[in-house]
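My questions all concern the structure below.
Missing here is one protein chain; the remaining ones are kept as they sit in the complex.
On to chain A.
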Amino acid sequence: MSPPPLLGVEEGQSNVSSPAVDCIPETGLGMKEWNYLGVSDFSSVDSSDVMSLSEDNKNNLNLKATELRLGLPGSQSPERVTELRLLSSGKVDEKALFPLLPSKDGICLSSQKSVVTGNKRGFSDTMDGFSEVKSTMYTEKKWMFHGAGSDSQSPQPPSHGKYSVAQASVKKDGPANAIQDRPCATNGTNLNRTGISNNSSNAPAAKAQVVGWPPVRSFRTKTLATSSKNNDEVDGKPGPAALFVKVCMAGAPYLRKVDLRVYSTYKELSSALEKMFSCFTLGQCGAHGTPGKEILSESKLNDLLHGSEYVLTYEDKDGDWMLVGDVPWEMFIETCKRLKIMKSTDAIGLAPRAMEKSKKDCCT
C-alpha cells in the first residue's frame, strides 16, 4: 500500500521542514500556539485516508466512505518516520505539541491575555520540557498495556499513545495523533503524580482558568464569591472566580463582556478592549470573509482609542461614572460594575475619582 503524500507537500507548501511557520496570522497576540497546525496537517492525513483533503481530491471526495482505517501500527510507518524525524530534528517545540492542553498553572498569567482564547494561550508555559515528556512516556506505557490487552480482535486506534516524540527511535504510530494524544497523557500524568507538578518550578499560585471550565454558570460563581466574602472562608486564596462586566461602546450594535480577573493592569485591559472593539471603530467590517481585509494595526487603534476619540469609563458601585485609571487596579476591579467606551466629547463632565468624591463630600 503506497502511503499517501504528505498534505503539506501536496499543497506545494514548504512546511514539511518547518511546520512551525505555517499559520502565524498576526503578531503580538501570542499566537505561537498555532505552530502545531503545520503539524496537524499530518494529523488530518491518516495514511490510509480516503478522505484526504488535498486540493486534487477535493472534488472527488466521497463523503459516504467511512473508511477510517484503524490501521495497525506499521501500516503507516514510512511517512510517519519522516514526520517524526522532522519533529525531533528541530527543537522540540513543546508549545506546538500540546495545543489542546488547558493551562493549569499560575505561569500563564502572561500579559497577552485575550478573553476568548484563554484556554489556548496558557499551555505555552505549561510544559516543562523533558521531564514532562518522560512522564508522558510513563503514562503511555500504561495505556499501551490497557489498550493492547483488550483489543486483540478489534483494530487498534492508531493513537493509543504508543510513542514518544522526544524519543529518537521511530515508533509506528503517527506523531500527529500522538500530538493530540499528548495533552491527555501529560495532564493525566500531572494528576497521577502527587509529588511532581507543573507548579514545581513556578509559584503554586492561582490555577489559571480555562474559559468556561468547570462548567458553572457565572451567576453561581458570583453568588459564591460574595457569600464567601461574608463567611470569611476564603482567605489567602487567590481570587478565583471570573469577574465579568459588561462593556458597551457608543455606536456598537451589542455589548461585550470581559473578565476583569484576567488582567492585572490597566494597560492589559485597554489593549484587550481595543482588540475587541476594533471592528466598531473601523465602521462596518464589511462582507463577511472578505478576503485579504486589512486588520487595523494595534498602533493605529491605540491612537484612535488613546489619542483623542475615545475614553474608557466605568460605573462604580455607587452608580457614578468615572474615568478609568485613577485608582489602584485592585480597587478598580472591586468597584467596577460596568465599562463604557465613550467618545471624549461625551466624557467631558467626568472628573477623576478622587476629585469627584471630594467634591461630593464638600457639597453635602
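Methods note: a residue touches a chain if its C-beta (ideal position, glycine included) is under 8 Å from a C-beta of that chain, and two chains touch if they have at least 3 such contacts; residues count from 1.
The definition used in the following text is that contacts and distances are computed from a predicted model.
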item	value
Identity of the absent chain, which is to be given by its UniProt protein name, from "G protein subunit beta 5", "tRNA pseudouridine synthase Pus10", "Radial spoke head protein 9 homolog" or "F-box domain-containing protein"	"F-box domain-containing protein"
Full-complex contact with the absent chain, from A:223, A:265 or A:345	A:223
Residue among A:210, A:323 or A:347 that touches the chain left out of view	A:210
Missing-partner contacts on chain A, residue numbers	7, 11, 13, 22-23, 25-26, 29, 31, 34, 37-38, 40-41, 43-44, 46, 49, 51, 53, 58-59, 61, 63-68, 70, 100, 102, 114, 116-117, 119-120, 139, 142-143, 146-147, 157-161, 177, 180-181, 183-184, 187-188, 191-192, 206-207, 209-221, 223-224, 227-228, 230-231, 233-234, 237, 240-242, 244, 253-257, 259, 279, 285, 288-293, 295
